[in-house]
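Below is one structure. I have some questions about it.
As you look at this complex, bear in mind that one protein chain is not there, while each of the others sits in place.
After this line comes chain A, so read on.
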Amino acid sequence: MSQSTHLDQVTIRFAGDSGDGMQLTGTQFTNTTAMVGNDISTLPDYPAEIRAPAGTLFGVSGFQLQFSSHEIHTPGDQVDVLVAMNPAALKVNLQHLKDNGIIIANADAFTMRNLKLAGYEQNPLEDGSLEGFQLFAVPISTLTREALVDVAMGARDKDRSKNFFALGITYWMFSRPLEVTLKWIEEKFSGKPELIDANKKALNAGYSYALSTEVFTTTYTVEKASTAPGTYRKITGNEAVSLGLIVAAHKAGRPLFLGGYPITPASDILHNLAKYRHYDVKTFQAEDEIAGVGAAIGASYSGALGVTASSGPGIALKSEFIGYAVMTEIPLVVINVQRGGPSTGLPTKTEQADLFQAFYGRNGEAPLPIVAAKSPADCFQTALEAAHMAIKFATPVFLLTDGYLANGAEPWLIPDVADIAEIREPLAQPGEEYLPYKRDRQTLARTLAVPGTEGLEHRLGGLEKEDLTGNVSYDPENHHRMIHLRQEKVEKVADFIPPPDFSGAQEGNLLIISWGSTFGTVFSALEEVKKQGREVSWMHLRWINPLPEMLGRLIGNFKNVLVPEINAGQLVKIIRSEYLVDAKGFDRVRGLPLQTHELVEEISSYFEEKK
């Protein structure tokens, strides 16, 4: 009989070949874990190659998940449990495993050939090198084939169900129910009864194997997290962006138009939105990135909410058109799901190195508002805000997310649609005297007249505009005035956005300023630091342009300012130039989220040096 142990939080990593279905396995574990009420945070970590050669180190695909009985904000630094489907997966991921952590390895995959591909001279499952870990070497492939003996399938096809066997073991180990995955299998493989049968049998067999063999001595339970009451679902950043845009368009009374071009890791936004024709969503897969944003601007011009979503290389191509939207003052939401750069860089990995691109990546003086999401679920709210400000200020707005937020998942407290504010910005009406570049006093936004409106025919373009009339103007003073009007308009956004997250005292030794997806790491690091009895203040920026007014008031009250980022120091340079303070950066640019313990060490150093 096994014993049951309560745990507060667990980090598990599924790893295997990119064809082993590890993303699917991880997602299923996540869905089930979300349903039982744990807080979750996930990190899919996969190669850019669709099917890298089997067994190789560079072909290893991983999915990491932290789940907990309390609030968590990161997918975890080190893992408690590593599921390794082959030697390469073990080799790549062992470094992430805690001392005395659990390894569940598919012993069948530790063949001479695979060991050699992974660079092992001896079988690590047998040579004692894994002492110090709890090793469970399970012949997963053999056991799966045995479980599927009655299924009319070839051996190779049967082997493809082995990830469900592994999933079954972990479900038993962490006391998870099978129902969510069983139901999913039926829906996913609907019309393919042999696949339904095989995968269900493999899942059940894995669970039963763990239950009935004496190998596993302990099951673990992780209690429900106590979170705010309401209805929840699991959501990834790309899903949340898509939903936020649909809701924003409805609240604005405009059809949603996405002009896009496939690019990792932003394509899922295009895929998601393409499903929602019945929500008046028009998606346009353009011939290239440039046409994607051009069509979005054209659609906005004729009354839709125009959106384009891409990643760094695609944004680079769009930059001339984004400047055009700045000049013509047409609403536009530009989403950059940041990935490792420069150039093609690391397409499937996360990074925050496109902040400068968003700030400065256009010719001429072309300021625009920039907002960044802090977590997968926050992508919903930031998409709403980005769309709102784009329409309210008749401007392109950048929404920055990243690969980790886009593919990572967490529970989301589903809002009541009725509680979300309307985005009603007046359009010019027939009969009005219309000056295309006459501005609202509060926002400095111009009023739009959409084609089809009688009597308001007018011409726009990328040439400099005369103030008020919008006619082409080469007048030197007018150009100077317009440059500053466009800048002031962006600054006015500050009057209409919520203040940033701020915690801690208004003065002290250390202020941390962060933005985007580092939120989770900073949150977790500060929990640690507080346990050490240290006082740290923290501002997490949501809108990065314009910077919050309160930051200017506070920043001088601190002896040290630390800006952690997944880039070589971009926000920190903006902070230094804006406030003339000696802010320091902290960066680890590895294509992965920052690790909590590294940031804790960095923060601690600010206290130790001051003795």
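Note that in this section contacts are C-beta pairs under 8 Å (C-beta built on N, C-alpha and C of every residue); 3 or more make two chains touch, one makes a residue touch a chain; residues count from 1.
One rule holds in what follows: contacts and distances are computed from a predicted model.
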{"item": "Chain not displayed: protein name in its UniProt record (\"2-oxoacid:ferredoxin oxidoreductase subunit beta\", \"Simple sugar transport system permease protein\", \"Probable chemoreceptor glutamine deamidase CheD\" or \"Cobalt ABC transporter ATP-binding protein\")", "value": "\"2-oxoacid:ferredoxin oxidoreductase subunit beta\""}
{"item": "Touching the absent chain when the full complex is considered, from A:A252, A:I290 or A:L594", "value": "A:I290"}
{"item": "Touching the absent chain when the full complex is considered, from A:E49, A:D127, A:E146 or A:E320", "value": "A:E320"}
{"item": "Touch criterion as defined above, residue of A:Y46, A:F63, A:F174 or A:Y301 at the omitted chain", "value": "A:Y301"}
{"item": "Interface with the undisplayed chain - residues on chain A", "value": "31, 34-35, 37, 180, 224, 227-234, 243, 246-247, 250, 255, 257, 259, 276-280, 282, 284, 286-288, 290-304, 306, 320-321, 324, 328, 414-417, 450-463, 471-472"}
